[in-house]
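With one protein chain withheld, the remaining protein chains of the complex are depicted in position.
What follows is chain A.
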Amino acid sequence: MRKKTFAAAVLLAAATLTLSACGSGDDSQSPVSVVSEDTATKAATVLDTPFEKPDLVLTDTHGKKYDLRAESKNRPTLIYFGYTHCPDICPLTMNNIAVAKKSLSKAEQDKLLVVFVTTDPARDTPSELGKWLKGIDTQFVGLTGNFATIQAGARTMGISIEPTTKDKNGKLVSVHGTQVVAFSPKTNGGYLLYDQDATVDDYTKDLPKIIKGENP
């Protein structure tokens, strides 16, 4: 996505250059390139009004009650809504974060809380979820529970999810969120938004800032 914007901006810049060569003044080169640089290098959207952390009390991968607000209080926290029967975006998103996390110091890694909340609780039992997350990062927390509760929690973070349905072939179709939200250890507010195009490099660059609750 950002690649495209960037390419388009470059083309646009080239076009403006060509145009300006046809005789207009000297003010036509700067704005386009400045804007394109910004969108091309920043993966995070800094929210003017941070999201409140959802008040979710769910079940973790050990089958224990997990109070998200209590457990994540004053910890840098990334929250994502997805499901394990998702072959593409969900494992990619979690793996991108897992790989980026490895470049943090041990202490920082222990501070960072990464929470995967299932959108498909019927199939993602605590043990299924645990098995799947173990293949990505053993420190990641997986939560499951009542779908309506999960959906309501997602909604408070601006993430819309729908229950699992059956398609015409009788196969189950689930829905994942499209964003990862980062919560600050200082304010506990969800202040950064990452879409599914965020790469390992993006997270590697930003995680040290998130650990401190700073803007990337």
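Rule of thumb we're sticking to: contacts are C-beta pairs under 8 Å (C-beta built on N, C-alpha and C of every residue); 3 or more make two chains touch, one makes a residue touch a chain; residues count from 1.
The criterion applied here is as follows: contacts and distances are computed from a predicted model.
Only one of "Copper chaperone PCu(A)C", "Amino acid/amide ABC transporter membrane protein 2 (HAAT family)", "sn-glycerol-3-phosphate transport system permease protein UgpA" or "(2Fe-2S)-binding protein" fits the UniProt record of the hidden chain, and that name is "Copper chaperone PCu(A)C". In the complete assembly, the contact with the undisplayed chain comes from A:96, out of A:96, A:118, A:144 or A:184. For chain A, the residues touching the absent chain in the complete assembly are 3, 84-89, 91-92, 94-96, 99, 131-132, 135-136, 160-162, 167, 169, 171, 173-178, 196-197, 199-201.
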